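Removed from the display is one protein chain of the complex; every other protein chain stays in position.
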Amino acid sequence: MERTVEALAGEVGGTVVGDGTVRITGLAGLKDARAGDLSFVAGPEFLRFVESTHASALLVGERFPLEFDRPRIRVDDPAAAMERLVPSFRVDESLPRGVDPRASLADDVVLGDDVTIGPGATVARGASIGDRAVLHPGVHVGPGCVIGADCELHSGVVVRARATLGARVVLHAGTIVGADGFGYRSSKAGHEKLEHVGTVVIEDDVEIGANCVVDRARFGRTVIGAGTKIDNLCQVAHNVRLGRACLLAAQVGVSGSTVLGDGVVVGGQAGFSQNLDVGAGTMVSARAGVIKDHAPGSVLYGNPAGERTEKKREVVALRRLPGLLARLKRLEAICGSERGEAS
Amino acid sequence: MERTVEALAGEVGGTVVGDGTVRITGLAGLKDARAGDLSFVAGPEFLRFVESTHASALLVGERFPLEFDRPRIRVDDPAAAMERLVPSFRVDESLPRGVDPRASLADDVVLGDDVTIGPGATVARGASIGDRAVLHPGVHVGPGCVIGADCELHSGVVVRARATLGARVVLHAGTIVGADGFGYRSSKAGHEKLEHVGTVVIEDDVEIGANCVVDRARFGRTVIGAGTKIDNLCQVAHNVRLGRACLLAAQVGVSGSTVLGDGVVVGGQAGFSQNLDVGAGTMVSARAGVIKDHAPGSVLYGNPAGERTEKKREVVALRRLPGLLARLKRLEAICGSERGEAS
Partner (left out) sequence: MERTVEALAGEVGGTVVGDGTVRITGLAGLKDARAGDLSFVAGPEFLRFVESTHASALLVGERFPLEFDRPRIRVDDPAAAMERLVPSFRVDESLPRGVDPRASLADDVVLGDDVTIGPGATVARGASIGDRAVLHPGVHVGPGCVIGADCELHSGVVVRARATLGARVVLHAGTIVGADGFGYRSSKAGHEKLEHVGTVVIEDDVEIGANCVVDRARFGRTVIGAGTKIDNLCQVAHNVRLGRACLLAAQVGVSGSTVLGDGVVVGGQAGFSQNLDVGAGTMVSARAGVIKDHAPGSVLYGNPAGERTEKKREVVALRRLPGLLARLKRLEAICGSERGEAS
């Protein structure tokens, strides 16, 4: 993917200023860039980063006002041009096509067309793998699983126990789907395991980050709705139902049987208690702790979480609290209140 | 495991109402159920979900009062009948018996009777694997480890460095036991690693969820007591000692050398500072941050965590704080307090 400034200018319909033979090996922001990188100046607010950038070349607008001792590519819209170059700098992580001889497939596995399976991957009996799906090295697919067309399962992914994945599902490395739910019948004699005989359904176009866990249901299904995107290290417990097109940032936890409606957006490290019903379109701030049901369109904040406006009033009031104590003391001095308690 | 309504009725001693030839492929709650599922009506409070259920058949009590256009199985106790059917719907995830030829075992590994080891698993020198233990594909057992009888280690589990597992221990996929503790001797020159030469002891009947980490001790042992159950994505640091029959929900973190007594129950995303002593039977709410020692039987809540009753008073008071500010202003207007500070 390395090429010259001149070649890149051609791809975006820009004009080279300076040495077009300089070779570019990557893309980067102005502050991040190193030698070999092409960077871009998206607007006047970024001009202040130009002097100290280590980029080897810049995408600039037509009226770029600065001196610069390295080549530039002049274009109408530098951010759009940068975007257009992105796919060509993609690292090709494709595996050799077909099923690697060091993969282990049960006799009755059903493979679609153009399936790719890497070395060390395992597919158990009764599983089926859809057209063009890719299983990276070391992936384990359990008995009876259905992996949809165009799915990509990265290294170390484990899918257990009849889980089904729709089309175009991406599971990043180390993610576990279909582990036993966490449920016990507790008594003085100890914790007796409740069997979880349900499964997991992951609908089309879901993407789940690295090292997440999605547990299978006690009965029925844990469901992740179509188009939902989950960041790394998230926990989705047994019988949870996430709606369509939700966004969960990293390290979020959703406890058993909680339901999030469509389009719910959750900030990092937030958590949900069990058996909740959180309405569609709700926004949950990072680190919030949601402990009761909320209507569609709620904006939640804090721990325990409340409507954002109400919680913000509490935070502001809390900051004024030390001053308030002093004011109260003065009033007591003036009014002669008898204080019957230590304060 | 698919069978007819009639067959299922026979297994639970119930009476079929309607078409006993309908085929059932799974179990589910009324709200979750899809075509092919058998569901159940545990009591009158669930009758309102019957009209909209997609279940293909229902387990109902003797006095089920509703119309229903699909078959029912009449029993004395629908919930108990459902429970009785659970094991027969379990997905069989058993591996082919014996040691897969694609597993890698050191020459001196000691194997019990009826051990199952999947493809790609590795067992290092000096390790022993107990009777009937199961190592799923891709499990790695380090040198000198002792894996007890009837243990089950799911795919991607890594057990390092002389760790010992008692009988019937279950480690879910992706869990790491025996990683180095996090300890450094810090100076201006940087952070010098403290070697961790201890190990991990996991006692009988412990179950640990997916993608957890249990670090090994600096000296001595990190210990997880018999019958303790840990949910997914939990962190157990070096030299921690968890008592017997504890329950830790998902994403909990326990810092180095902290001791939890027997039967401690911890809600999701809670955390413990290092070197603490938390008494037996203590209950810790979800998202609590425990930062000091607590007596047996404590009920902890909030961050920093305090006794639940005290913390609840704070939360209630905090909600009243904005109104309180207004009241204080009114009093000041009445009493003529001079305010020498911005508020």
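We call the chains A and B, going by the order they appear; numbering starts again at 1 in every chain.
Here is the rule we use: contacts are C-beta pairs under 8 Å (C-beta built on N, C-alpha and C of every residue); 3 or more make two chains touch, one makes a residue touch a chain.
Quick caveat, the model's predicted, so the values are computed rather than measured.
Asks: From the list B:Gly142, B:Gly227, B:Gly243 or B:Gly261, pick the residue that touches the absent chain.
Replies: Hidden-chain contact among the options goes to B:Gly142.
Asks: Who touches the missing chain here, B:Ala161, B:Ile202, B:Ala286 or B:Leu300?
Replies: Touches the omitted chain: B:Ala161.
Asks: Even though one chain is hidden, which residues of subunit A still touch it in the full complex?
Replies: Output for subunit A: 26-29, 32-34, 37, 82, 86-87, 89-93, 100, 102, 118-120, 136-138, 154-156, 172-174, 205, 207, 209-211, 227, 229, 231-233, 245, 247, 249-251, 268-269, 286-287, 303, 315, 318-319, 321-322, 324-325, 328, 331-332, 335-339, 341, 343.
Asks: Take the complete complex as the reference. Which residues in subunit B touch the chain that isn't displayed?
Replies: 102, 104, 120, 122, 124, 138, 140, 142-144, 156, 158, 160-162, 174, 176, 179-180, 182, 184, 186, 190-191, 193, 195, 197-199, 211-213, 215, 217, 219-221, 233, 235, 237, 239, 241, 251, 253, 255, 269, 271, 273, 289, 291, 303-304, 313-314, 316-318, 320-321, 323-324, 326-328, 330-331, 334-335
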